[in-house]
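One structure is given below, encoded as structure tokens.
Rather than the whole complex, this shows some of its chains in their spots.
Every chain is named by a letter (A and B) in the order it is written, and numbering of its residues begins at 1.
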Amino acid sequence: MPKYITVIGSSIVFDPKIKDIAYRVGLELAKHNVILICGGRGGVMEHVARGMKDGNGITIGILPGVSRSEANQYIDIAIPTGISHARNMINVIAGDGVIVIGGGPGTLTEIGYALIFDKKVVVIKGSGGVADILADKTIGGKKIYSAETPTQAVEKILSRD
Amino acid sequence: MPKYITVIGSSIVFDPKIKDIAYRVGLELAKHNVILICGGRGGVMEHVARGMKDGNGITIGILPGVSRSEANQYIDIAIPTGISHARNMINVIAGDGVIVIGGGPGTLTEIGYALIFDKKVVVIKGSGGVADILADKTIGGKKIYSAETPTQAVEKILSRD
């Protein structure tokens, strides 16, 4: 049985460094035959899915609206939900663990849900936003892990401890 | 781009005739390279997914709970949602049309959502339950279509009119 890993972060990204981090996380996850769960839209979601496809991985996008056309071009299976940002809970429940790259308010909701549902959370340090604010914090007794690189993030999310 | 078709009906089915109808709907959808959306559990959902897999189709199960282990063995991609029966709306939004086999209260909610979101609905006559109660009815100005056989149901759901 393959693992499903959720990757989250901002839907709008200008910094090429962040795009590259997301791309390399996707490429690395593909090597481990992981199925990618993401929000299906732009920014981090698009670049991680692009990396997955370059590595021949499978990508799933859980969309907030009612149409598959909202999905970015690297999504294999698009699931429109029609429940707006309440779909953020599904993004997290559908994965076995969560990697965080940068991120704003939506990412904050997803980290909260990940901790509620006991999913391991690994943020990539230096990716800005919510990832850097919450790196290595403990919330409600649950630890948010951090990684220095995409490779290390994927290693940590797939390891048992 | 492949079509996504949702198939709905009871999660508990004893009648071998209904199991066979569901199986043959799956087999027929697979011939048309459709992606199957269903609730991922037992009964109609299991037998339609079994037909899809025998036809080498792709099956997606949108689950009410929080664990992929709820899915039946014929589901390729399982998406646990954690929102209980509110996931019925997603089952329908995620498809381009809906085929109905028998069915009880949950199926009723899904037919309602299909009409709200302007999805074509085709029920299989003689499959019992909600399918037979609503065959050929018009609700809120929207028609519920009917078919005599699995083959005809798949033809109708994939046709333009």
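Criterion: a contact is a pair of C-beta atoms (placed from the backbone, for glycine too) under 8 Å apart; a residue touches a chain by one contact, two chains touch by 3 or more.
Given the structure is predicted, the values throughout are model-derived calculations rather than measurements.
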A student told that 2 identical chains are shown should find the copy number of the whole complex to be 4
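The rule is short, and it goes like this: only the chains that are shown with their structure count from here on.
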Dist(centroid_CA(chain A), centroid_CA(chain B)) in Å evaluates to 30
Listed in rising order, the residues of chain B that touch chain A in the complex are 4, 35, 58, 60, 62, 66, 68, 77, 79-83, 86, 89-90, 93-94, 117
